[in-house]
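Structure provided below as structure tokens; questions to follow.
Only one protein chain is missing from this complex, and each of the others stays in its spot.
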Amino acid sequence: MAWRHGFQGVGVASDDSDLLEVTALQHQLRQFADVRDWEQFHSPKNLAMALAGEAGELLEIFQWLSETESRELTDDDRARVAEEIADLQIYLLRLADVLRVSLQAAVADKMDQNERKYPVGESKGNATKYSRRGR
Amino acid sequence: MAWRHGFQGVGVASDDSDLLEVTALQHQLRQFADVRDWEQFHSPKNLAMALAGEAGELLEIFQWLSETESRELTDDDRARVAEEIADLQIYLLRLADVLRVSLQAAVADKMDQNERKYPVGESKGNATKYSRRGR
Amino acid sequence: MAWRHGFQGVGVASDDSDLLEVTALQHQLRQFADVRDWEQFHSPKNLAMALAGEAGELLEIFQWLSETESRELTDDDRARVAEEIADLQIYLLRLADVLRVSLQAAVADKMDQNERKYPVGESKGNATKYSRRGR
Partner (left out) sequence: MAWRHGFQGVGVASDDSDLLEVTALQHQLRQFADVRDWEQFHSPKNLAMALAGEAGELLEIFQWLSETESRELTDDDRARVAEEIADLQIYLLRLADVLRVSLQAAVADKMDQNERKYPVGESKGNATKYSRRGR
């Protein structure tokens, strides 16, 4: 699995850490689409639909489970969720690539925003406010 | 923006590359939830819903645009899309964290699977087959 | 509100019953789009996206509520849910119209199918089987 190691020779920092080599993965995914002539289908509009479709599949795994059950998934369900997570991540990488959005910068900006938007004191344990403001 | 640089001193390799320090970001997001007593709301079931809700917001940006327009977004729309991408990435990081799924390994496995599932010869430019099999 | 009464003079049968005059509503919605030159945007593809976007808004109301809370909504949340239900119903009417699908016949066929697919004996109280087969 070349993409684990391939990015400028920099691999995973340690066994305990998880790292996503966004640029390298996007390069691979672009080539994957390119050799199949699938770039034509990968408009941002279509990728957004595909991503939302995968989010729907994720919902279907959880829809009849209680919250408690969702925290204690069977191995089988956990494997299915991992696959949906991968599909979502792949479409997210692809969408960011075709629109030239930096995942890293977008996430950093949003985390900054969220820090300002939800001050610890006001937000603490407040489900209602979270629900109201968390959108 | 500490998370760009903070993980074991390893920062972004270069200006041209994009990299997600998954473990470090997940640690930050866990703390963000923890100090607000929001861990209680972050069951996998609820996070899946929140993620799908963000996917819905992404759709709303693209729903009346043509595919061509979606490839040539205004700066304004591009900024809105970047925010939704960030929200999606954040919930994906959080979901993978609470379920202890490695994003990197899940993506690598799925990319392997996709290589086997869609051989180049059969898949080339075949929208119908893609549509049928791409789910 | 003419559409409550207007279809061939047939109104609501009684205060206790709920009835959707599908054809009459579709006619109104088609005219609504037509006078605004919006028919051009209402391709099945786009309507499917709009519908899924509304489903996302519905999720956002429920995402941080427990199941119990979702059964005992505040008046405020109940009103918001009613609006999303209306949006979903409107896009569903519109989609069925542009594709010339009979809502009534489609629902009847599906209910028949479900009767055969989930025999009472096998399905009784079986969440797991429901979850597995309910898709």
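Order of writing sets the chain letters: A, B and C. Residues in each chain are counted from 1.
The rule is simple: a contact is a pair of C-beta atoms (placed from the backbone, for glycine too) under 8 Å apart; a residue touches a chain by one contact, two chains touch by 3 or more.
Just so it is clear, the model here is predicted, and its values are computed rather than measured.
**Student:** Can you list, in ascending order, the subunit A residues touching the missing chain?
**Tutor:** 41, 46, 49-50, 52-57, 59-60, 62-64
**Student:** Touching the hidden chain in the full complex, which residues of subunit B are there? Just list them.
**Tutor:** On the side of subunit B, residues 48-49, 52, 56, 60, 63-67, 127, 130-131, 134-135 touch the unshown chain.
**Student:** Residues on subunit C that touch the omitted chain in the whole complex?
**Tutor:** Here the touching residues of subunit C are 1, 3-4, 7-8, 10, 12-13, 16-26, 28-29, 32, 35-38, 40-41, 43-46, 48-53, 55-56, 58-59, 61-62, 65-68, 70-71, 73, 78, 81-83, 85-90, 92-93, 95-96, 98-99, 101-104, 106-112, 114-115, 118, 120, 123-125, 127, 130, 134-135.
The rule we apply is simple: only the chains that are shown with their structure count from here on.
**Student:** Counting only C-alpha atoms to place each centre, which chain is farthest from subunit A?
**Tutor:** C
**Student:** Take the average of all CA coordinates in subunit A, do the same for subunit B, and state the distance between these two points in whole angstrom.
**Tutor:** Here the centre of subunit B sits 2 Å away from the centre of subunit A.
**Student:** In whole angstrom, how far does the Cα centroid of subunit A sit from the Cα centroid of subunit C?
**Tutor:** A distance of 29 Å separates the two centres.
**Student:** Touching at least two other chains at once: which residues of subunit B meet that condition?
**Tutor:** Answer for subunit B, listing residues that touch two or more other chains: 41, 46, 49-50, 52-53, 55-56, 59, 62.
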